[in-house]
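With one protein chain removed, the remaining protein chains of the complex are shown where they sit.
For subunit A:
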């Protein structure tokens, strides 16, 4: 174990050191269970409505592989940097945590930027939430995910700011841990979006 002097008092796995920490961890896992149902319902709705374009643009006309691939790359990398942050947490090294999280946030911002560009582009092509049932379900599913990314960025930044004052303690450690758990979750959801919305949408044809 690294024995950085100031943190020497911190127990191993500081995120689970207190009952409060354990409660938070369990509660957060359960919350993610609920989020799974939430995204599951959105996916089901999207799959049911994806071919209902009502004369508006279809997914084949809209989607653009390089853009989506770039966004995916950014987000997947950010999950890796979040893992590095958790490893740093277990080494009780606040500085490293901060560095890795900063990279995570920057990658997340890049992803969001691409998504906003993508949406604006689509609207330009006449693909709006009100154009068709496909439009409604696309923006709701992908937008919900984007909202989660935005929230995650805000959360991590706030954590980073407050940790500069408070340092790494048994109170802040669970928060770092949960934030990166959350970040992995939205990453996994994106993998499904990438497959179900974009890949399947670009192949085209009726599925199911």
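Note that a residue touches a chain if its C-beta (ideal position, glycine included) is under 8 Å from a C-beta of that chain, and two chains touch if they have at least 3 such contacts; residues count from 1.
Quick note on the criterion: contacts and distances are computed from a predicted model.
Visitor: Can you match the unshown chain of the complex to its UniProt protein name from these: "2-oxoisovalerate dehydrogenase subunit alpha", "Carbohydrate ABC transporter permease", "(2Fe-2S) ferredoxin domain-containing protein" or "Cytochrome c oxidase subunit 1"?
Guide: Per the UniProt record, that chain is "Cytochrome c oxidase subunit 1".
Visitor: Of A:86, A:104, A:132 or A:180, which residue touches the hidden chain?
Guide: Among A:86, A:104, A:132 or A:180, only A:132 touches the chain that is not shown.
Visitor: Residues on subunit A that touch the omitted chain in the whole complex?
Guide: Residues of subunit A in touch with the missing chain: 19, 22-23, 26-27, 30-31, 33-35, 37-38, 41-42, 44-45, 48-49, 52-54, 128-137, 140, 155, 158-159, 161-162, 166, 169-171, 175.
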